[in-house]
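All protein chains but one are shown at their positions in the complex.
Moving on to chain A:
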Amino acid sequence: MPVVAAAFQYGLKPEVVADGIWVVRGADDAILMGNGGAIANVTILDTADGAVLVDAGPSLRYGTELTALAKKLTGKPVARVYLTHLHPDHTYGDAAFQPPQIAGTPALIAELKSEGPGFSDGMYRLLGDWMRGTELHIPGHVIATPSETIGGRTLRLLALAGHSGADLAIYDEATRTLIAGDLVFHDRAPSTPHADLPHWRTSLDTLKGLGQLRVIPGHGPIDSTPHAAIDQTRDWIDWIDMALTDAIQAGLDPVEAGEIAIPPRFTAMKAARYELQRSVSHFYPGLEERSLPLVGKRA
């Protein structure tokens, strides 16, 4: 019995980022039974009014453990949970919190209402008992200002897009730390199921100029430089864009497009082949429609 119980504990371990700010690192992998879906980075900030979380992990179990960890680190209960974007590895742990605690931009709230519950079947199928009791909560705190101050800590809230239709990035003024959500990946290949690459590039330009000392990416290790991870994310999405455009121009079918060589500069990047094959699925139909000439209509 204890063995079974232990099998469904995440054992969350915080890494110190700067003064009063920690990150719980996700596994730099796909959502798998073995990692319980804990693949995204989650940030914990200390304020006088309580702990502030950025993202909530994949499940009720995760959100519950996260609450305990935040209490242990800050000595206070959770005051607010910011959700960066709709993907379930970041949001489903919000089941452990009440809607008034959970904050989102209006655009994200709209996406969570329409698409959020749809991830449930897939998450339960992949993760089984890890997901027990998990039900996505829709944020009750609507972000309406460009910054919010909680217990003396001022957070700039940047409502952007590109990785998804609504991406929130958060800049902690006290430590000059950028909490980038999935607009930035680091040494873990970016995922593109809801990506709009031109918007993503624009958002990366914005993030580059905020004056940060370091970046907490949505996935992968903390970047202790102002923009190495931002540049790497941009390099990857530019490569995906160019490589898949070339692939369709060369007549490759999507199986072959998913097997093209990945440039050596991305060798250290985790899940690169996996994300390339996912991106082929996301982008190939549109590329075909744009690059194959119309050759026939219904008679």
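One rule holds for everything that comes next: a contact is a pair of C-beta atoms (placed from the backbone, for glycine too) under 8 Å apart; a residue touches a chain by one contact, two chains touch by 3 or more; residues count from 1.
Note that contacts and distances are computed from a predicted model.
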{"item": "Identity of the absent chain, which is to be given by its UniProt protein name, from \"Aldehyde:ferredoxin oxidoreductase\", \"Sarcosine oxidase subunit delta\", \"Quinoprotein dehydrogenase-associated SoxYZ-like carrier\" or \"MBOAT family protein\"", "value": "\"Quinoprotein dehydrogenase-associated SoxYZ-like carrier\""}
{"item": "Residue among A:146, A:209 or A:251 that touches the chain left out of view", "value": "A:251"}
{"item": "For chain A, residues in touch with the removed chain", "value": "30, 121-122, 125, 193, 196-198, 240-242, 244-245, 249-251, 253-256, 258-259, 273-274, 277-283, 285-299"}
